[in-house]
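Mind having a look at this structure? Questions to follow.
Every protein chain but one is kept in place in this view of the complex.
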Amino acid sequence: MNLIVERENELLEFERRIAELKDHSRDQPVDLSHEIAALEAKYAQLLHEIFDRLSPWQRVHMSRHPKRPLGADYVAALDVFDELHGDRQFRDDPSIIGGFAKLGGRRIVTIAQEKGRDTKEKVRRNFGMPAPEGYRKVKRLIDLAAHLGLSIVTFVDTPGADPGIGSEERAQAEAIASCLYALAQAPVPIVSTIIGEGGSGGALALALADHVVMLEHSTYSVASPEGCAAILWGDASKAEEAAERLRLTSDDLRGFGIVDEVIAEPLGGAQRDPAATIRRVLDAAGRALDRLAAIPPRELRESRYAKYRRIGGWQDASRSMTESLS
Amino acid sequence: MNLIVERENELLEFERRIAELKDHSRDQPVDLSHEIAALEAKYAQLLHEIFDRLSPWQRVHMSRHPKRPLGADYVAALDVFDELHGDRQFRDDPSIIGGFAKLGGRRIVTIAQEKGRDTKEKVRRNFGMPAPEGYRKVKRLIDLAAHLGLSIVTFVDTPGADPGIGSEERAQAEAIASCLYALAQAPVPIVSTIIGEGGSGGALALALADHVVMLEHSTYSVASPEGCAAILWGDASKAEEAAERLRLTSDDLRGFGIVDEVIAEPLGGAQRDPAATIRRVLDAAGRALDRLAAIPPRELRESRYAKYRRIGGWQDASRSMTESLS
Amino acid sequence: MPIPDWLRVRRSKNDSDVAHWEKCPKCGEVLYRKELAENLFVCPRCTYHFRMHAFDRVHMLVDGDFVELGTEIKPSDPLHWIDKRSYPEKLAGDRAKSSLSEGIVTGFGAIGGIEVALGVMDFSFRGGTMGTVVGERIALLFEAARDRAVPSVIFTASGGARMEEGMLALMQMAKTTLALERFREAGNYAITVLTDPTTGGVSASFAFQADVIIAEARAAIGFAGRRVIEQTIRQKLPENFQTAEFLLEKGAIDMVVARPELRDTLVRLLDYGVGARA
Partner (left out) sequence: MPIPDWLRVRRSKNDSDVAHWEKCPKCGEVLYRKELAENLFVCPRCTYHFRMHAFDRVHMLVDGDFVELGTEIKPSDPLHWIDKRSYPEKLAGDRAKSSLSEGIVTGFGAIGGIEVALGVMDFSFRGGTMGTVVGERIALLFEAARDRAVPSVIFTASGGARMEEGMLALMQMAKTTLALERFREAGNYAITVLTDPTTGGVSASFAFQADVIIAEARAAIGFAGRRVIEQTIRQKLPENFQTAEFLLEKGAIDMVVARPELRDTLVRLLDYGVGARA
C-alpha cells in the first residue's frame, strides 16, 4: 500500500466530517461554526504535519503515487504535439511517447516515458519500463532533432528499463548506451525533467542533458531502494533505510550538481494540483530552452561535456583535496 | 536440373571413354593413339560448342552452378580475415559474412553474401537470402569502415533478399535502404564484385560502389527470369525468354555502364578452376583499390554520385537526344 | 505564369470522356465521380481510399500554382523490350489512360504556405514502377530542392523497379538514394508519404530513408509482394499483413493518416522543419 495514500485517507476522514458538520449546520439553527473551525484547524495542522517534511522513503512513495501526473499528461499540456512512432526496425514501444511539439512557441522534439494510469494501460505501457525498441525509438528521435536543429525536452518517469528475456535478447544494454551516445552527440539544447521515478540507467537514457529539472518529490536513484536493500543488506525490508542512504531526493541531487533546478510541488504533492504542477515544469523547461538557444552548438556541447566531467566524489591526491560535489 | 550440369555430364562421358582407351593401350601392344586423339579432338570441339557462346538463360544456370565458388571461398582467399558478427540488436545473420581483412597488403572491410554449399549449410545461410538483421550487419560494417577509413570490398551472390514474414515484420525495405544510404555516405573506396547471382535490390544493397567488377558468367538482374516471366508473361515457363530480354549478362551491364569491369572465366565456367577465378577477381579488386585510394574522399564521393547519376535510358526532350547507355 | 499542365489535365479529366460513376470496391456503393472527387476519392460510406491520380493529389495539396519539373525527361526503350506487348505500346497505353507522361509528377509548390519540392507517383502508370524517368525526375527534384533549401514531400505508389527497363531501372534505387543523401547531408528535411501500394525498389530505397515517414490509412506497404511471400511460405497471410496499421505497430513508420487529415498533417509536420537550414 502506498504510504502517501494511507496518510491521505486520514485527511479524507477529516474532510468527510467537516462536510457533515457543514450540512448539519445548514439544516438546523445550532451554530457549529466553532466545531467546524476547530476541525479545519486540525485538518490544516495535520496536512502540514504529514507533508511539510517528507522522508526519502515517503518521497519514493510520492514519486509512485497512483494519481501523480504521468508523462502523457505533460506531453498533452504542450502547445502542440504530433506523435512519431517506432524504431523503424522491430516494434513501436508504447512505454515511450515521442514526437514533434511546441513549447512557448518554440519547435521541439519531445520524448516521454509513460507508465499508464489504469491497469489496462499499465500493461500496454509495460509500467513505463522501455524495451530496447523503446530506447531505439528514443535514439531515432534524438537524431531527428539533431538533424532538424530542434531542441529536445524529455520527461522521465520509469521504475527502470525492462528486465525481461526478450529485452536482454535484443541487447537492452546496447539500446540504452546508444541513447546516451546520441545525447552526447546532439548539437541542440537538451532539457530533461524528472517528473516521477528516475529509475537508474533506464531513466538516465533520457536525461543526459544541458539542463535537468526535477520535481520536489520525484526521486532519481542508482537503484530502487528495494533492490539496493536486497543486494547490500541482503534484506528487502531494509528499503526505507536504503532510501535514506541513496540520496535520491531532489535536494540531494541539486546539491550534487546532478540536478540543475528543483520545482516545488503543491503541499501534499503534484496530484493535489496536476495542472499547476505541469505548468510549472513546462515553464521551467521553456526558460531553460530560451537560455540554451542563445548558446552556439559547439559551446553547448562543450559545457554539456564539462558539466558531467565535473560530477564526482573522488579524491585527487595530486591536488590533495576532495572534489567538491556541486 | 541445372542446364550447365546437364551438358557437363556429356563431357564426363567423353572423359570416361578417353580414360578407358588410355588404360587399355597401356595393357596391350595395340596402338590406340589415333582413336584417343580423335576422341580428344571431339571432346575439345564439344567443349567449345557448349561454352563458347552461352545464352543468357545458360548463364543464369551457370551463375547458380552447384560448384561455383561462393562468397566464403573469396573471403577465405583474402590475405587475412577477421570475422565480425552481428547487427548489435537482434541476431547475427549467417547469410552475411563480414569483417576486417587484408588484400594485397591493404587493410579493408569485406562483406560477402554466402549461400552455403551443402544442404545443411544452405539452410543455415538461408540460401544466401539476407534478413533485415543481415542488412543491418552490412550497414554497421560500412559505418565501421567509414569511421576507420578502410576501403570496402563486397562479394555479391544472392537470389534476393529474404521474402519471409519475419523479414517483412522487421522492415526489410528499411534495412536494404539503410545499406544504400550508408554506401552513398561512406567517404572510403568501395569495390563490389558480382560473383554469382545478383538478385535485384537484395544484391544492390552491397553493390552501390565506386568500381563494380562482374564475373563473365555471373548475372545481375532487376528480377529473377522466373519471377519476371510469371509477372509479365503470366507464365513462369517463359523464364528463358525473360532471361534474354532482361539484359542481365556481364557484357550487357558493362555496356550500360552499370558494371565497370568484366572478369573472364575459364572455358566451362569458374567451377573448372575456382582458385584461378578467385585470384583474378581479387586482383581486379586490388587494382581498383590502388586506383581509388589515390582519390581524395570528397572527389571520390563526387564521382560515385556522378557515376550513378548518369546511368539511365530516358530521352531528354530539352536536349532532343537519347542519353547514351554507356 | 502559364496555366500549369496539371490544370489543363484536370479540365479534360472532368469532361464527359471520363466515366461518371464509380463503384466502391469495398462496400459496393455506386458513387458519382464528381462527388467522389470532392470527397478526396474516399468512399463516403465505408471510407475506402481510392487510388488517386497524381494531379488530383497535387491539386489536393498545393495552395496555388504548381511548377512542374522534369517534364522534358521522357521514357525511351533502352532494352527494346517486348513481352506480350512491346514496352512502347505499354507506355502509349498508359499515357492515354492516365494522361501522364510517366509514373511520377515532380515540381515545386506551396503547402499551407510552406514551399516544398513535391513528388507524386501514380500507380496507374506502369503500376508506379520506378524506371529511369522516375529515377531521373526524383534525382532532379532532390537536387533542385537542395539548391533552394526547401523540404521534400514524396508520395509513393509503386510495384517496385520497372522490369521493362531491366537493370537500368534497378540502378534508380542507387541514384535516388544518393540524391536523397546529398539533399539531407545539406541539412534538409525529407518526408515520405506511403500510399497504396508501395513495395520493392521504391520502399527499399529513398522512401524508407526520409526523416519522417507517414502512410495513408490501410495502404499496403512492404518489400516483397504479398503473392511472392505466400508462394515462398506456402500459406495464406493474415488480412492486416503489410498494411499501414501493421507497419505502425511494428515500428516501421511514424504515423498512419486518413486522407481527409493528410494535408493538415503535412502542414504541421512541415512547419517543424522551418528552421532546419537556418
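Order of writing sets the labels: A, B and C. Residues in every chain begin at 1.
Just so we're on the same page, a residue touches a chain if its C-beta (ideal position, glycine included) is under 8 Å from a C-beta of that chain, and two chains touch if they have at least 3 such contacts.
All figures in this text were calculated on a predicted structure; none of them were measured in a lab.
Asker: With touch as defined up top, name the shown chains that contact the chain not shown.
Answerer: When the entire complex is considered, the left-out chain reaches A, B.
Asker: Looking at the whole complex, which of A:E13, A:E49 or A:E168 touches the chain that is not displayed?
Answerer: Checking each option in A:E13, A:E49 or A:E168, the one touching the absent chain turns out to be A:E168.
Asker: Can you tell me which of B:A76, B:L148, B:A275 or B:A317 touches the chain that was removed from the display?
Answerer: Per the contact definition at the top, the residue touching the missing chain is B:L148.
Asker: One chain is left out of this view; which of A:F14, A:Y43 or A:F256 touches it in the full complex?
Answerer: Considering the complete complex, A:F256 is the one touching the chain left out.
Asker: Have a look at A:A38, A:A76, A:A294 or A:I311 and name the one touching the chain we're not showing.
Answerer: A:I311
Asker: Of the residues listed, A:A223, A:A239, A:A284 or A:L300, which one is in contact with the missing chain?
Answerer: Spelled out, the listed residue whose C-beta touches the missing chain is A:A223.
Asker: So which bits of chain B touch the chain we can't see?
Answerer: Contacting residues on chain B, toward the hidden partner: 80, 82-93, 99-100, 107, 133, 137, 144, 147-150.
Asker: In the full complex, which residues of chain A touch the absent chain?
Answerer: Missing-chain contacts on chain A: residues 161, 163-165, 167-174, 176-178, 180-181, 184-185, 200-201, 204-205, 208, 220-223, 227-228, 231-234, 238, 241-242, 245-248, 252-253, 256, 258, 304-305, 308-309, 311-319, 322-323, 325.
As a working rule, only the chains that are shown with their structure count from here on.
Asker: If you tally contacting C-beta pairs, which comes out ahead, B-C or A-C? Let me know.
Answerer: Pair with the higher count of C-beta contacts: B-C.
Asker: Among the chains here, which has the CA centroid at the largest distance from chain B's centroid?
Answerer: Comparing chain centres, A lies farthest from chain B.
Asker: Central chain, going by Cα centroids?
Answerer: Taking the mean of all protein C-alpha atoms as reference, the closest chain is C.
Asker: Measure off the straight-line distance from the CA centroid of chain A to the CA centroid of chain B, and report it in whole Å.
Answerer: The answer is 55 Å.
Asker: Express in whole angstrom the distance between the two chain centres, defined as the mean CA positions of chain A and chain C.
Answerer: The mean C-alpha positions of chain A and chain C differ by 43 Å.
Asker: Between chain B and chain C, what distance separates the C-alpha centroids? Give it in angstrom.
Answerer: 33
Asker: Enumerate the residues of chain B that touch no fewer than two other chains.
Answerer: 170-171, 174
Asker: Return the residues of chain C touching two or more other chains; collapse runs of consecutive numbers into ranges.
Answerer: Counting only residues that touch two or more other chains, chain C contributes 208, 250-252.
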